[in-house]
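Missing here: one protein chain of the complex. Every other protein chain is in place.
Right, chain A next:
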Amino acid sequence: MELLLSSAIGMLTAAGIYLILRRRSFAVVLGTTMLSYAINLFLFSTGRLVVDRPPILQEGATAYTDPLPQALVLTAIVISFGMTAVTVMMALGAFLEGGDDRVDMPRADREPDLARSREDFRA
């Protein structure tokens, strides 16, 4: 089970890192989602891998699983869910206003003459 979990975390992270390094915003959104899945699994494992045990101390229970990582994962899920939505909205906005979905800044962001000709073009 350790092998299964750690290889799953590793593969999700690798896929996530590859995707967030892409130039198109859709791939980047997918990449951040992958990364957040990897993190959620990783946070689970920080409370040690325990199967079939209650998350709290109770009468007669001899073993328990750490409830805190589960609370952390819940928080992380909520936050990453909201963040994904925000990213999608921002990427859509950039696509609709800028005309393409590339993540890198165009040269017109750094060079005045390009900016001017672009403005002329748009006008």
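Criterion: contacts are C-beta pairs under 8 Å (C-beta built on N, C-alpha and C of every residue); 3 or more make two chains touch, one makes a residue touch a chain; residues count from 1.
In this text, contacts and distances are computed from a predicted model.
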UniProt names the one chain left off this complex as which of "Monovalent cation/H+ antiporter subunit D", "Septum site-determining protein MinD", "Long-chain alkane monooxygenase" or "NADH-quinone oxidoreductase subunit A"?
"Monovalent cation/H+ antiporter subunit D"
Chain A residues touching the chain left out here are 16, 20, 25, 28, 32, 35-36, 38-39, 42-43, 45-48, 68-69, 72, 75-76, 79, 82-83, 86-87, 90-91, 93-94, 97-99, 102-106, 108-112, 115
